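One chain of protein is taken out of this complex; the other chains stay put.
What follows is chain A.
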Amino acid sequence: MNHYLAKSKPEETIQEHTDNLLRNYDLLQKYYPEIPVNWHFLKLACLIHDLGKMNLYFQEKVSGGKRNKKEIPHNYLSVAFVPYKKLKEEGYTKEEIQVLFQAIARHHERKIGFTEDEWSLEMKKLEQEWQGFTYDKLGEYRAYRSHFPAKYYQVTAQIFEGKTDQSMEIFIHYVLLKGLLNRIDFAASADIDVEKPNDFLETAMAEQMTAFRAKNPDADWKPLQKYMQAHQDENVIVVAETGMGKTEAGLLWLGNHKGFFTLPLRTAINAIYSRLIDSETGIIKESQTDRVGLLHSETYGQYLTHESDFDMDIEDYYTKTRQMSLPITVCTLDQLFDFVFRYAGFEPKLATLSYSKVIIDEVQMYSPDLLAYLIVGLSYIQKVGGKFTILTATLPGIIPDLLAENDVIFTRAEEDFISDRIRHSIEVVHEPINSKFIQEFYEDNRILIICNTVRVAKELYKELVDMYDAAEVHLLHSQFIKRDRSAKEDAILADGHKDSKRPCIWVATQVVEASLDIDFDILFTELSDLNGLFQRMGRCYRNRKLDVATNVYVFDEECSGVEPRGFIDKQIHENSKMMLQSCHGPVSESEKLTMINQVYSTEALKGSHYYEEVTGMIQYVKSFDTYELDKNEVRKRFRNINSVAAIPKPIHAENKEEIAGHIEIIKTKGIERKAKMKARTMLSAYMLDVPGYIYEKGSAEFIKINDYEKVIIFDCDYDEGIGLTPKDKEKENLFF
């Protein structure tokens, strides 16, 4: 028998590697038998996908030789072993057989850089190897042919979405088959399980309740939570006030299924994740690394901070998380929904979502482009059989309308889950935001000031520092290096804790709007838009009853950051302003929702820049053909982030040696990934995201890490109190 390798380091034969796939195939089928994939085909695909590696050029390469220019990627050769005649006898149609051929041929997305004649020649040469290849598991499906009828397979053909229902159905078959083959293959290669079962969540939730009842015999799930538990099988959209136990409600809806919990902000994700895995109070107290994962651009760094809590190597845990093998994953939207562009290789994501349930929180926070991705994404998820719920504190009326327009079917909960308690009393001040007005209120209070732009926040901060001591006045915005920002976040959490008594003034931008669990006494804010305002109000009297005459002051004149110079939609700003004119004194939660409904209904928004942007973006995403874009292109389009991560020059000067040390570790070959990731995390603590318009006007130096990566040192002033100040004062024009 000949010895054909599938992998080197460690050496593995094709048969051994395939056995690994079959083991994972069995796991997947055991945990998720309801996936509507053709399981027979999936097994065949596992068996056949790497047989093309028998070709001699590949064997030469894998045994330590050089890559031969004539080598044809093995995925295009494995098709030689598809037993199409047998499948024909079994009654499969040509469309179904095409799906199997293509799933195997394209299990790696590689450009066809060879001619058909070259391909034919290599296919013929495989016969020689095939004679000496034995693998008992192939059984009656052992087959070889050097060429196939065009109706079943052509090397240049692909399976596309098409315009008809039938073609869409075939396409979904293909996505599931190829996507799951990829998942199984990646898992086998990384030596992890393709799926870990969710056989614990319902029990864990029940235990949680038992624990509550031990303290309070009358404890029970709240109405929202009961509602979600009762609607496990439906796609539901529910509005629920903060404090109604949305996280638990989401988990009760999830039940013992695979799920993704998406939130807009990394800080919120980190907070939920930490809460879930807390060994004392968390819902998932044990074997966390097999049960719940955290997925965003800084996963590794987060795992490092929790490392001591885990009983397994974070390297493996990280791999499991990236490969979406864990039953519960808390993640950002962009980690999941970039598949909407249907780039080559998007299939594993959509295939995974076909048997998952997606929980979407705080939907009002998304910018127009992300909202568009969300809507298109949900329509695809529904097409492949996945489920979703939108659990949100406020629901702009435009969202259900857009979902319905895009043929997404969902249940809108009959009632909103809000309390009748009153937390806020508003006074609208018809002035630009100013320190004089605020001055009068600073006695024993803890004051939070939220501005629309960094520029105004800084100005106000400087004025207030002149009035009071710098120890009492603090500033928080996005232009601090990570080290300082997390220190400031800790400080605001301490000052903002509901039991804190120390008087203080915090000046901030919208970075505090969501996710930070803080509770101040008085809020002063510029008007951005109604949604933003209510989010900001959530940082004041977060969970207490109104006990003063006024606790929210809204300044509605000359607000910064409004179009055309800023990011706030002019029409929405105007509408919000109009709405607030009639608003004076205490507002209840249901009044807030009514106002939101009016300002963000489709009718009110039609014609606004915002509405055009969302609908335009939906059209734009849909306008791409399947496989028109490649993955890197999509990454660029999807992130659409106009900022540059850089180290401010003064910070670099202060920490020159440490920074050089970290870069050295990242550069050095042979150091294990964990150490490198640690160094990266440490390095990024010195960085901040410089907005594009500031970066372009400034100058920078570079430290090269390798051919693809460099560390940027941005020439600017930096102060731990104020943050970044660009060199050219004239051109400063900051919005976030």
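Quick notes on this structure:
The working rule: a residue touches a chain if its C-beta (ideal position, glycine included) is under 8 Å from a C-beta of that chain, and two chains touch if they have at least 3 such contacts; residues count from 1.
The definition used in the following text is that contacts and distances are computed from a predicted model.
UniProt lists the omitted chain of the complex under the protein name "CRISPR-associated protein Cas5" (options: "Carbohydrate ABC transporter membrane protein 1 (CUT1 family)", "CRISPR-associated protein Cas5", "Sec-dependent nitrous-oxide reductase" or "Ion-translocating oxidoreductase complex subunit C").
Set against the missing chain, the residues A:Thr626, A:Asn655 or A:Thr681 yield one that touches it, A:Thr626. Across A:Phe160, A:Phe441, A:Phe567 or A:Tyr693, the single residue that touches the chain missing here is A:Phe160.
Residues of chain A that touch the chain left out of view are 111-112, 147-152, 154-158, 160-162, 625-628.
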